[in-house]
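Note that one protein chain of the assembly has been removed; the remaining protein chains are unaltered in position.
Take a look at chain A:
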Amino acid sequence: MGSITKKDQTANTALDRARRIAIHPPPDPVITGPFAITINESATGNAYVGYSPCACSIRVTNTPAADVQVTLQNRNTAAGGQVQFRTTYAGAAQDTLSLTLPAGGAAVTFFIGGKPGFASTQDQDGGIAVLANGTSTRLHEKTLMVRVRKNANTLTAEERDRFLYAFSDLNRRSGGNLYEPFLDSHDLAADPEIHRRPAFLPWHRAFILDLERSLQEIDPSVALPYWKFDEPAPNVFTPDFMGGEPINAGRVTINETNPLRVWSARGSTGIARRPLFTTATSGGIVMAEADVMTLGATFTDFRIMENDPHGAAHVSFEGTITDPGTASGDPLFFMLHCNVDRLWAKWQMLRNLFTATDVNAYAPTPTTRPIGDAPGDTMWPWNGVTGSPRPSSAPGGAMPQLAFTSKPSPQVTVGETIDYLGKTQGNSNFFNYDDLPFV
């Protein structure tokens, strides 16, 4: 629902902004040698990768007398933001990679993906180091961020604040006009298009990705966190994050420094939400994650999770999040749906179901709607189609695009969301969950 992402342009502004949020010690100087590394087709600007492999290349930029033998490894092996290397997209992941770079300057391709369990906590805290082969001499470095969706309860204070600042910005910018499409696309008029149908899970996968990319236009170091609703989340339901225990008529308490204090949706101010469970010691009133995985071996079996845990998570509260027409007015909505999506992604991983035309992975039946469920159907509102059987207006615009890929496409189809992980090269939607590796 945003414009086309101008990745490089926004990256530097947003990085500067992110650094203002918390004062860090200056980063280690980056060693620059006669090498050019591209990540996701770009040699400049800040780089962001997930767990799914992304294409890279390296070449020498001077004219050495002979081919150059180098080893690639992580810039900092003692911290987050680590990657693994592959020679081919689906090849074995390894912590280092030895390459021969032609003296003539031809590029050598390889692939990197975030190392599971070693995601970044800060922008550009990871990177690739180029070592002279067989030595520890560093010839060149390239920074990057391993950016994945994390459990909101485990975020560092700085990660949490970056997310809140970006989310609050989105809510405030242009008098709220940038956030309005996220309300209009999930209101009562949109309800029949997006709920109670096979495309419920694909549609919401695209919806939260749209929001995430809109946040990344503000601060590219932000990934949407998930509220793991079957576990206690004492760090989420606090005045510094999604709001603490309501002390009045059901309005969450928000600290003076938390920008969500000035939250507004459709003319309503603040966040009306009262949990019906003890947030510090219990999860929501939902089915446990392990049980969700047992709902069935086919998509038709699994998609009943739309009721529990999805619907059950929504009604684990009083407040705007409990009604389909108003739910997206509560910022928690997106963290709740991030976990719904993660559960689907985990179910897919456990059963290796990533092919859109495989009826076990996705079945567009039974449907009550003539269009919008088949894998090849484009999805409203990104397709801009209005009028029966689609809703009468299409808020926002096309799916925001990354500079190096067209997946999912501007007019995202149902099928494009199924292989979000990119099990097949070229399919990746370029988001990952911290506990779901590329395997």
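The rule we apply is simple: a residue touches a chain if its C-beta (ideal position, glycine included) is under 8 Å from a C-beta of that chain, and two chains touch if they have at least 3 such contacts; residues count from 1.
By definition in this document, contacts and distances are computed from a predicted model.
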| item | value |
| --- | --- |
| Chain not present in the shown complex, as UniProt names it (candidates "HEAT repeat domain-containing protein", "FAD-linked oxidase", "Thiol reductase thioredoxin" or "Sugar ABC transporter permease") | "HEAT repeat domain-containing protein" |
| Absent-chain contact - pick from A:Pro34, A:Gly244, A:Pro324 or A:Gly397 | A:Pro324 |
| Full-complex contact with the absent chain, from A:Asp67, A:Glu245, A:Glu306 or A:Asp358 | A:Glu306 |
| Residue of A:Ala132, A:Val315, A:Ile371 or A:Val385 touching the missing chain in the full complex | A:Val315 |
| Options A:Thr61, A:Thr137, A:Thr156 or A:Ser268, residue touching the unrepresented chain | A:Ser268 |
| Touching residues (missing chain, whole complex) on chain A | 13, 16-17, 20-21, 23, 93, 116-117, 165, 168-169, 172-174, 188, 192, 195-196, 248-251, 256-259, 261-262, 264, 266-270, 272, 287-288, 290-291, 293-295, 304, 306-308, 310-312, 314-315, 318-320, 322-326, 346, 349-350, 368, 435, 437-439 |
